[in-house]
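Notes for the one structure printed next.
What you see is the complex with one protein chain gone and the rest in place.
Labels run A and B following the written order; every chain starts at residue 1.
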Amino acid sequence: MPAWSEAQFAALVGELGTDPARRDQLTDLLREDHPVYEQRGTAATIRMRGWVLLAFQHLGLPGPALIYVLEELDNGRDAYLIAAAAHALRGSTTASPAMAGFLVRAITNVRDHDDIVCLRNYGAYTVDEPGTTAVREILESLRWLGPNGRGVLPELETLRENRSGQFSKSLLEELKNTIEVIRSSAPPSELQENDRVFNGTGYFSPAAQGR
Amino acid sequence: MSAKKSKAPAKKQAAAKASAGSAKMSRSASQRIHALSRMGGDFCEDTEKLQGVLNTIKDTAAPLPVRMTALQTMLSASFSAPNFNACRPDFLATLRSVAADKNMQIRERVLGILSREQDGFAQQVLMEGLQDPAKALLPPEKALQLLSYDIHADAYPLARKIVQNPPNEAAKREALRLLAADAGSAPMFEKLLKNKKEAVDVRQLSAAALNSLAPEKLQQHARKIVLDKSEGDQLKATSLTAITHFADEAAMAKDNALYKGVDKLRTAHSSPALKRVSKQFLAKYSR
Partner (left out) sequence: MAINLLINGSADPKARYVTWAPSPCSIELAAGPGVASPQAVTLRNKPPASGGVVVFYSKPGAAASNTLALTLTPGTPVSFLVGGKFGKPSVADGDVAIQVMSGTQVLAEMPLMVRIRKNANTLSAGERDRFVSALAQLNNKGAGRYADFRNIHDEDGLPEAHGAPGFLPWHRAFTLDLERQLQAFDSSVTLPYWRFDQKAPALFTADFFGTSDQLGTVHFGPTNPLQFWVTDGIPGIKRRPLFNVATAAANNVFTEAQTLALGNQFADFRDLEDNPHGYAHTSFGGSISSVPTAVKDPLFFLLHANVDRLWAKWQKKLGRFDPSVAASFDSTKPPGGNRIGHNLPDTMWPWNGVTGGVRPPTAPGGPMPDSPSVSAPGARPRVEDLLDYRGAIVAGSRLAFDYDDVPFA
C-alpha cells in the first residue's frame, strides 16, 4: 500500500504551493520515478501529478518545472494532465514563442479524447463542480502568449478548418477568438537588456548575446 | 465537418422532423424511442439535438426505455459520427452526473461505459463502494468486473481481500478474474487449480488464468489432470483443450503416455465433450 494517502499528498502540495522557498521540493514531485507514485494506479497518479502542476500557476513556474510542463504538452495524452500543464504554463514569468509550438502539439494530442475537467479542487470530477477542457486551457494559454503565438497562426488556421470535425461550434468560436487575439496583439517590443527568453531547452539572454 | 449529402432521402426528412420534438414530455415512450433510434449519426453537429439527447439521459422522470435508448443513441454515434469527439466531453460529463442514478440499469450502463474509457471517476466510485458497501452503486461482483477493464486501476489489493473474504461466490469469481491479469497471483491460481476440493468453475477459471500467466505450469498441471482418474470430465476436458490448442507441439508429439491416456478417454465412459476433445487431440497428434 502507498505510504501517503491522496488527501495527505494534496495537503503537502497545498503547503508547498504557498512557499516560494520550497519550489524545488514541489518540482521534485513531478519526477515520474518519485517514490510517492509507487503502487499507485494510473488514475491516482494523474490526479496527483496534475495537482502539482496546478500549484505552479500561482507560485510561479521555475525553469526546471517548465521542462515537465512542456513535456506533458508535447507527449501527454490525458486531458486532465494536459489541461493542468497548459494552466501551469501561465505561471511562467516570461512568455516565449517556443511555447506556442508545444501548445499546438498538445491540441493534436488531446483533441480526439478531450474531457471536461475540474481544476479547482484536488481530485474533483465535474459532477458537482463546473469545469473546463484541455483544449480550452490550451487556447487560453495561447491567448496569454499573445504576440509570441504568431509563429503558430498557420497551424491554428488549419485547425480551424476542422476537417476531422473534432471541435464543437463553441470551441471553434473560441479558436477563432484566440487567433484574433494573437493577431491583434502588439508585436513584442525590442528586448530589454535583462530579458530572458526560453528557447525550448533553457533560458538565454538575447540582449547579452548581442541579438 | 461533413456536408455529406446534397439532398436527404424522405426517410431522413421524416427522422429529422420526428427528432425535433424528442424532448417533449407529451410524446409517447415508443414515439420517443423511434425518434431517438433514427436520429442519424450526425446529430452531434446540432447543439439543440445533442442537448436534447443528453437531457433525456439525465431526465429521471423519463421512462427507463427512453433513457436507455438515448444512451444507445449517443453510444452508437460514438461509432459513427464524424464529429463525435466534439461532443465527447459533454457526453462523459453527463454520464458522470447520472452515475448515482436511482435506477440500477442506468447506473450499470453508465458506469460500464465510463469504465471502458478507463475513467478515473468511475474507478474511484466503484472502489469506494467495494471498501464501504453503504456507498456501493453496484453489487460487488459487477464493480469488480468493471474495474478489470483497466489493469492499472490499482484494484488488486481490494480483489485479494475479496478472494479471502468474499461477500458472495459471484464476487469471489470476479475478483479472481480481475487478478488473472496480475503476474503475482500465479501461485494462487496454481494452488486453486490443484485443490480438488475447490469448485469446478473456480478451477477452470484458474486454468484459464494460469494459461495466460504461467502457460508452462498450466501445461504440466493440465497433463496431470487429464491422466488422473479421480478428476472429473469437465476439468479434464478444459485441460485437454488447453493442451490441444496451446501446448508445445514437439513435446506433445513425443508424449506417448499422454497419447495412450487420451485414447482411453476417447473410448471410455467419458462425457461427450471429453470424447470430442480427445478425438481432436488424437487427430492432431496421430501416430
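Assume a residue touches a chain if its C-beta (ideal position, glycine included) is under 8 Å from a C-beta of that chain, and two chains touch if they have at least 3 such contacts.
Keep in mind that this is a model prediction, so the values were computed, not measured.
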item	value
Option from B:Ala81, B:Leu137 or B:Leu158 whose C-beta touches the chain left out	B:Ala81
Sole contact to the chain not displayed, among B:Arg32, B:Arg109, B:Lys172 or B:His221	B:Arg109
Identified contact with the non-displayed chain, of A:Glu15, A:Glu38 or A:Glu161	A:Glu161
Touch residues of chain B, complete complex, unshown partner	1-6, 9, 11-12, 33, 37-38, 40-41, 68-69, 72, 75-85, 108-109, 112-113, 116-118, 141-142, 145, 148-149, 151, 170, 173-174, 177, 180-181, 204, 208-209, 211-212, 215, 234-235, 237-238, 240-242, 244-246, 273-274, 276-277, 280
Touching residues on chain A - with respect to the absent chain	112-113, 161, 163-166
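We adopt the following convention: only the chains that are shown with their structure count from here on.
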item	value
CA centroid of chain A to CA centroid of chain B, Å	36
Chain A residues within the chain B interface of the complex	1, 39-44, 46-47, 79-80, 111-116, 123, 125-127, 131, 133, 162, 164-171
Contact footprint of chain A on chain B as seen in their complex	1-2, 45, 47, 81-83, 85-90, 92-93, 96-97, 99, 118-121, 123-124, 150, 152-155, 157
